[in-house]
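The complex is shown incomplete by one protein chain, all other protein chains being positioned as in the whole.
Naming follows writing order (A and B), and every chain is counted from residue 1.
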Amino acid sequence: MTLPNDWEMVIGLEVHTELKTTTKMFCGCANVFGSEPNTNICPVCLGLPGSLPVLNVHAVDLAMAIGIALHSTIASSTFHRKNYFYPDMPKDFQISQYDLPINSGGHLDLPDGSRVSVERAHLEEDTGKSTHLGGSGRIQGADRSLVDYNRSGVPLVEIVSGPDIRSSAQARAYASELRGILIATGASDGRMEEGSMRMDANVSVRKPGAPLGTRCEIKNLNSLRSLQRAIDFEALRQVELIEGGGTVRQETRHWDEQLGETSTMRTKEEAEDYRYFREPDLVDLVPDQAWQDRIRASLGQMPAERRAVLLARLDDPTSSQLDALEVVVDLGFDALVISAIDAKVDASIALARAANELAAGIDNIANLTPEAFIATLKMEQGGELSATQAKTVLLEILQHGGDPRTVASAKGFEQLSSDSLGATVGELITQFPEEWSRYRDGDEKLAQFFIGQVMKLTSGKANGKSVIAELQARR
Amino acid sequence: MRTAAAIASDVKSGVTSAEAETRISLEAIRARNEKLNIFLFVDEVGALEAARRVDERIAAGEDVGPLAGVPIALKDNMCQVGVPTTAGSRILEGWLPPYSATVIDRVIDAGAVPMGKTNMDEFAMGSSTETSAYGPTRNPLDPSRVPGGSSGGSAAAVADDMTPISLGSDTGGSIRQPAALCGLVGVKPTYGLVSRYGLIAFASSLDQIGPFAKNVTDAAMLLEAIAGHDPMDSTSLPEPSPSLVAHVDDGVAGKKIGLVRELYEGADDDVIASLHRAVEVLRDAGATIVELAVPEIRLGLSAYYLIAPAEASSNLARYDGVRYGLRVDADDVAAMNEATRTVGFGAEVKRRIMLGTYALSAGYYDAYYGQALKVRTQMIDAFRRAYHEADLLIGATAPSVAFEFGAKMDNPMAMYLSDVFTIPTNLAGDPAMSVPFGTGEGGLPVGVQLLGPGRSEAQLFAASRVLEVADGRS
Partner (left out) sequence: MGSPLRREDVAKVATLARLSLTDAELDQFTDQLGQVLEHANDIAALNLDNVIPTAHPFGLINVVREDVLRASLSRDAVLDMAPDAQDGRFAVPRIMGEAP
């Protein structure tokens, strides 16, 4: 969406991601989603009197991996306490990082070539979760709240971009690319719907060249779609407000997906005073070169590189191949597709099957070995399986495991022998002399007619390419 | 009451049983606790169970540990599973921790028998045990006077022969000062030597748990039992428990001991007199005495009264009525927090929370808290320079002998000044101990303070032992 009258929107994004560690940031409680309330807590993450935090080294490794993937400078860092009262905070302070974060000065390059600066990516602990009773379930109008501390103490990395984003589409692209990177580093599962990745958007508007306008923060956007819609709404709201003679108030706003609008949560008459001071129960983090190098060496390729590698395997890709490529990289099937292409499987088929069938069965991807994938596609390519049959075989293997030949046989996808195919074609030539005559004279369109007839006669067991080969041989 | 060492030896050899010793302790507590208000909770059932377990294990031929069957009192800011733990405050009245502090696990592993939880200034904020929400503790040597604080109950338990040993905590002098006022040995270990896991926090960068005992050897035994790395405490020193008991009789021959003016000037005459006699004893025992000035010490009080309340204001935020302890209901949660804390905290705690919140608040951080952290660096450097001139330092522990109830309660500053000689070592992180030497006004005990560089506890014990022998108490 372009704003009217030359207005420019200026956007910065803050993304919080939960880290995919086994245990929480400062204690050995399980870091899992969906447990019964208050079953993964201990004196530390409940903030009981006398409890003390001890840092999870895996969380540090993942934070550094994120920093490296975002081209940041990794520095010695300390932890600070951010002090405020809120019932989902067991200690009524959050252990976070303040003026000495572990990662700073990074950037993210988007597929369209633009670059967004990443000012910092620091470690902090998550809070508990409250549900509100009475009223609509939202906080306004509730009479009571219930708190679950399972999430309290889950490790987070907060990634803060510079105010470099100029459109909601660019914001969406940034969030999408960042998500791909977080998944590729192993730091996050990127499941926005489960809250493992949450986005806040800082939005302001100005005329080009003018100083930055007052910004509003839209908190807790949990899908790419709502991110984009919320930004567009908010930017336009601010423009209309200013053009109507009003001024934008600095405030926090909430996006309502149903109503399609942002509304004010509260105006901060005074900014909250967090009284940051260095966390005395933790010591400094000094990641030496050897530690950083170890993380760097263990990092796989990021989405941008993987896209490039796969792209290089394609000759003059069509737009549907490019679309499939995006999906394949996003889902992490690029290595599989590359090994199929290297084994002489047709790139189109490999991309299509990965972007569709493998995507559908992604939860059970472990059931499909690369060998089985390649073998299935080769059967399709060689005419032993039709496209439909190949898709079925893949989905079947994803569900229950197995190898292609056994599965195809069990499903009755017997190979149509070239003899019986030849006999079938021969019959049809006799049956449709006119059509055969026209085909023989060069009317290629009739190949499809004959393929259709062969399929009818063989209950779909024939392979289109094999039929064409047979027709051409008899011309 | 016999020494801890003697009890342990007799229990292990079968001369007596853990249960018998526990009953003696219970009897003493029953007889005098009401008058002196030393124990907030006497764990009669738990103690007898623990004692019987010790006896069973001994009967089975097991090695039960160096403190076998020794009754021990624990300051009520150490979490003990299933035992009421209040930190001397109404806000935790009736709270039963679901876990135990590391030090409590360690004393039990060493065979000791926890007898109960002792009275203290509320959240360890005080120097007389007068700020406890459960009434003051009386000094057993003179019940019209304070036992000192904040670990007044733990000091009094030992002074009154209810238990031979006890644990306290020291943030600005809260073990050493009561030790001096009650005539006991009291040790603040090197910061990080003893785990803080399970210690209800006051000022995280200053708090340490340490022993009270009537003699140096018992204190060394107890400190050995609790010291050493704890993976549950990130500020815990990496090494295991040091050997201390074996070095108690090392003596001081050839040692240089620095008499630091800033560690006794302003003290009462009787205190200074004891100190000078102690210095002579050490000289006679072969130490060289040097006079040192460490002027940075004078900044200690101000720095402490910014750093400690700042950390405390944050550590005490969790007492909000949501998850445990007192709740005073209100229509919304913020009002509930406020009502709970207003009712649940006493005046001194509120004062320090306010002071700490102010020192950290926007616009004041750099001038107050930030500056105090830099003063801390200077204090550390100053002590390190002093330890180039001397192996140990000596001074007074408290400016006077035990004072009367109410003497300092009207004027917080006056109370804060009680800690002027002890605070600097908390800021530096170095160890220090108080050992009784001589008496002062009214025949009340005077404590002399020995200080050493980080991890020098063995030397401190050795020097204390020399004084103890000369003072005729051992």
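In this text, a residue touches a chain if its C-beta (ideal position, glycine included) is under 8 Å from a C-beta of that chain, and two chains touch if they have at least 3 such contacts.
Predicted, not measured: the structure shown is a model, and the values here were computed from it.
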Touching the absent chain when the full complex is considered, from B:53, B:256 or B:323: B:323
Residue among B:115, B:158, B:199 or B:237 touching the omitted chain: B:237
Selected from A:114, A:145 or A:301 as touching the chain missing from the view: A:145
Interface with the undisplayed chain - residues on subunit B: 95-96, 98-99, 190-192, 231, 234-235, 237-238, 299, 301-303, 305-306, 313, 317, 320-327, 329-339, 341-342, 345, 347, 350-351, 353-355, 357-359, 361, 367-368, 370-378, 380, 412-413, 416, 428-430, 454
Absent chain, residues of subunit A that touch it: 21-23, 27-30, 36-43, 46, 54-60, 78, 84-88, 127, 130-132, 134, 139, 142-149, 219, 252, 254, 265-266, 272-275, 278, 282-287
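Here is the rule we go by: only the chains that are shown with their structure count from here on.
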Parts of subunit B lying in touch with subunit A, wherever the complex brings them together: 77-79, 85, 87, 92, 95, 97-99, 101, 196-201, 203-205, 231-235, 310-311, 314, 317-318, 320, 322-324, 333-334, 337, 357, 360-362, 365, 369
Interfacial residue positions of subunit A with respect to subunit B in the complex: 43, 46-55, 81, 83, 85, 87, 90-93, 145, 147, 273, 275-277, 280-283
